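The complex is shown incomplete by one protein chain, all other protein chains being positioned as in the whole.
Take a look at chain A:
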Amino acid sequence: MTELPGQTATPTDANGQDAGDQDASSSSLGTESGIDLDDALIRVEGLRFTRGEREIFSGIELKVPRGKITAIMGPSGTGKTTLLKLIGGQLTPSAGRVEIAGQHVHGLSRRELFRMRRRMGMLFQSGALFSDLSVFENVAFPLRVHTDLPDAMIRDIVLIKLESVGLRGARELMPAELSGGMTRRVALARAIALDPDLIMYDEPFAGQDPISMGVLVNLIRRLNDALDMTALVVSHDIKETLTIADYVYVIADGKVMAQGTPAELNADADPRVAQFIHGKPDGPVPFHYPAPDFEGDILDGRESSAESSGRRQSS
């Protein structure tokens, strides 16, 4: 078991180079479609991260182009949320580097890190609104703590942000009174309150009804166009994500499996990529969390429950 990191190291290194090669080829392709990977706001190099004994990332390489919408896709449990937390400096990688606008995120002091985060917004999967503050105060929170704006101005900004997510009328409600989709939209308004340079969305489409899904897709696109924000969308909703993304990374098994513009990925011949992009249930990418053989597992369970019920009867 202790040899595991050593064993995975070799294939990973090979794959890291692989990703590098792909990178070079796709950036030349990318220039044609207006994506310049050299003008990157975020650079992730050789990122490794382990949880317990499980290596979640074994050498991730990616660049998030400035002013574009970049998507990171992958099956659930591959570590997409973890990746966002690594980029935001909440988790520390075991190796590798994350740079945002030239700053080495994990080399910053706690103070510098908090200062850097004012320039980024993050939309959590659960919304994570402050439960003791009203919708209005939730959106006003970043403004109150980071600016000295007068109350009237804060009020205007908050109402503009709430209007843009369609919830100006809900400003007096408390978070407990909102539906899941509304919570997510208020959280979005809060994330953009300070007009950040970078906004990270964790599963923005998960659990949304078709209408709010459409609203959100438009909203993300519009924010990006109007405010020139760099957006990083993490999602397993392939269809919606491909419609808004300018550039896409697919991660699986702790590495970048494929990258390119949506058109490039749609045309990708790699069976693993095709399986994921076209949502086929069967293929080379396993859908299951690592587990022992299914049949054996069930029979084992039967034997032991038979044993225990036998024991219960005899006692």
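In this text, contacts are C-beta pairs under 8 Å (C-beta built on N, C-alpha and C of every residue); 3 or more make two chains touch, one makes a residue touch a chain; residues count from 1.
Please note the rule applied: contacts and distances are computed from a predicted model.
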item: Record-based protein name (UniProt) of the chain missing from this complex, from "DNA ligase (ATP)", "Intermembrane phospholipid transport system permease protein MlaE", "Ferredoxin family protein" or "Cytochrome P450"; value: "Intermembrane phospholipid transport system permease protein MlaE"
item: Residue touching the undisplayed chain, where the options are A:40, A:98, A:120 or A:258; value: A:120
item: Listed residues A:79, A:142 or A:262, member touching the removed chain; value: A:142
item: Of A:108, A:128, A:173 or A:206, the residue in touch with the unshown chain; value: A:128
item: Interface residues of chain A (partner: the chain not displayed); value: 85, 88, 90, 110, 114-118, 120-122, 124, 126, 128-131, 141-142, 145-146, 187, 190
